[in-house]
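Reading through the C-alpha cells given below for one structure.
The complex appears here minus one protein chain, its other protein chains still in place.
Then we have subunit A:
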C-alpha cells in the first residue's frame, strides 16, 4: 500500500477537462517527478492534492484512510505542504513571520517571537539558507533567496509530503545545487517528494520515479533512468487534435519585404539577446513552455517594458517604441492582442461599439470629435468581417460569450489596420468553432501582407497555423523550426531544451519501424 494514493480523480473547468480519471501513488523516502507538456493537467493535480481545488470525482487515500481537503490549511494539517510556482510569501513581513505564518508558536496567547525565530533559523538551515537573517523583510530579498524561504516555510510545517512546482525555475545555478542537496537530504529523512519540473537534467539528477501526464490522464509511471529522453518525449506527445486548420501557402515567400526585425533584445533576466525577422505575409509562432519569456517579448515589441536594450527595425528603419500609444501609430502600425481579455483587453461594462473604437479613435475623429457616421460604418464592417454575434452594438461587451468577446478584442485592433499583429495566446478559453474561424482569419490577414507573431501554449495551433516557430527557453530563442520541421516532437523536445539528438534518434526509430 502506497503512502498516498489518488484514484480516478477528475476535474472540469467549464466544458474543459483538466483532469480525467487520473491516478497517482506516492511513496515515502522517494522523489517522484511529474512530467507533461502545457495543459497536461500537472498544476490541477497538485492543486487537488494541496486543497486549493476540490475534485469533481475520485478519492485520495493517505496511510490507508480516505482524506478530503476543503482548503490549503486542511491539506497542511494532514501533512501535505506545497511550494507553488507563484510564490506565496507576504512581501511586507519578515522571513521569520512568513515561515510560521500559518501556525505561529504562542506563549500566553501571543506570538512567541523567540520561539518563532528559533523555528525560522532551524527551517532556513534545513532549506539550505542558513545565511538568510530571519528578520529581513521578504521584499528585500532577491527572487532566488525568496525561493529558499518558500522551501523553509513549507518545511516548518513538518510535512510528510512536499510538493515542489517548478521550484528551481527562479534560481541561479549555484542555488539549484543547494536545493538538490536539500531535497536529497529530505528524501533520506523519509519525506515523500513530488517534483514538477520541465528541466530534464533535473529530473535525471533527482527523481526516483516518474509519471507522465497527457490530456489530464496519467499515461505512464516508470522508474527513473529506465527510459531515454526520446521515449519520454514520445509519451508526452500524442495530443488529440480536434481543430481544423486552413491550408498553409507553399514556401517561396522570400520575395516579400521584411516588416519587423529585432536584434539583440534583452530585458532584465527575462529576455536574453533575442534576434529575429518577420516578413510580410508570414505567421511566426512563439513556442516553448509557458513562461519562458514569450509574453515579455511581445510586451517589449509593443513598448511596455522600460530599460529594453537591443534594436527594433520596422521596414528597415530603426524605431524606438516608447509606449503602446506609439506602437499603434500609423507609421509603426503594431497591434497587440493581449492574453487576458478581461483586464488588458476589453472594458467589459462598456458597449461593443465603444470597445471596438478605442484603439482607432484617432482615425474616427475630426478635431477630437468622434464622427458617429464613420464610427458606425467601421464598427459594422468589423462585425461583419469577424461574424461577431451580438444583439446590437450598444450592449455591454461583458454580456457576450467568451468567443465573441475574443472576436471583439481582435476586431478592435483590426480597426487600426495594423501591419504587424502580435498575438498573446489568443485562443485560450474559447470554443472550437470560434477557434476555427480565428485560424482562417489569421491566414487571411497574413495573405493580405500583414506580419504576424503568434504565441500559443497549444502546440497543435503552432503546427497548424505557423510558417515558422521560434522556440524560447529561459528567455532566449533555442531553436527555429521552419515549415515541415514544425512537428509536435520537435516542439516538445526543443521546448524541454533536450536538443536535436533525441529527436533525430526518435525519427530513426520511427523509420526503423
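One rule holds in what follows: a contact is a pair of C-beta atoms (placed from the backbone, for glycine too) under 8 Å apart; a residue touches a chain by one contact, two chains touch by 3 or more; residues count from 1.
Everything that follows uses one rule, which is that contacts and distances are computed from a predicted model.
Trainee: What is the protein name, per UniProt, of the chain that does not appear here: "NADH-quinone oxidoreductase subunit H", "Alpha-D-ribose 1-methylphosphonate 5-phosphate C-P lyase", "Electron transfer flavoprotein subunit beta" or "Autoinducer 2 import system permease protein LsrC"?
Mentor: Hidden chain identified via UniProt as "Autoinducer 2 import system permease protein LsrC".
Trainee: Considering the complete complex, identify which of A:28, A:220, A:305 or A:374 is in touch with the unshown chain.
Mentor: With A:28, A:220, A:305 or A:374 as choices, the missing chain is touched by A:305.
Trainee: Can you tell me which of A:67, A:93 or A:385 touches the chain that was removed from the display?
Mentor: Going through A:67, A:93 or A:385 one by one, A:93 is the residue touching the chain not shown.
Trainee: Could you tell me which of A:133, A:317 or A:342 touches the chain that is not displayed?
Mentor: Of the listed residues, the one touching the omitted chain is A:133.
Trainee: Considering the whole complex, which of A:4, A:84, A:195 or A:438 touches the chain not shown?
Mentor: A:84
Trainee: Please identify which residue in A:106, A:223 or A:342 touches the non-displayed chain.
Mentor: The one listed residue touching the chain not shown is A:106.
Trainee: For the chain that got dropped from the picture, name the residues of subunit A it touches.
Mentor: These residues of subunit A touch the chain that is not shown: 52, 71-73, 76, 84, 87-94, 97-98, 101-102, 104, 106, 109-111, 113, 133, 135-137, 153, 267-268, 296, 299, 304-307, 323, 344.
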